[in-house]
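This is the structure I have questions about; it appears just below.
For this view, one protein chain was removed and the others were kept in their places.
Take a look at subunit A:
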Amino acid sequence: MSKITTEDVYKSLEQVMDPEIPVLNVVELGMITSVSMTDNGAEVHMIPTFAACPAVTYIQKNIREKLEADLHISVTVIVDKHIAWESNRISPEAKEKLSAFGIAPPRKVVNGVSEELFVAVPCPHCGSTDTYLRAPFGSTLCRAIHFCKSCGQIFEHFKPLD
């Protein structure tokens, strides 16, 4: 049997989806901070998007089970307290997937989150920017609610976070 590498671990992690946004995996969401191989398996460090994210222990469990099933190694998943998640960690490909899923992706945060990042957010349904922020809170902690005046639909927006 060939030696299992961190690359194998990452490949497997790409199959672990976020329970609230099932089209995105934990790697492209920027939730994985490091992977290292140990004598008896792998150690995965991860961070939650929001401090009160109720899915953290569920995701930890999913990661462990997926890696154990794919790679037959023992896996420890540790929540990393030294790194805070920010929306710039989401990969460009993931942002496209979000949009296709019907959630407007967060724009790149440059000098901290400001009100401008909530103005004229492109509608994921019709692409119009004739939209407005309806509420900074939505169906999950990471989403805000907007309204598109062009197509008359409510849509969700993955919040920028710094």
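Rule of thumb we're sticking to: a residue touches a chain if its C-beta (ideal position, glycine included) is under 8 Å from a C-beta of that chain, and two chains touch if they have at least 3 such contacts; residues count from 1.
The rule is short, and it goes like this: contacts and distances are computed from a predicted model.
The UniProt record for the undisplayed chain lists the protein name "Ring-1,2-phenylacetyl-CoA epoxidase subunit PaaC", from the options "Ring-1,2-phenylacetyl-CoA epoxidase subunit PaaC", "Tryptophan synthase alpha chain", "NADH-quinone oxidoreductase subunit J" or "3-phenylpropionate/trans-cinnamate dioxygenase ferredoxin subunit". Where subunit A meets the omitted chain, the residues involved are 50-54, 81-82, 84-86, 113, 115, 134-139, 141, 145, 159, 161-162.
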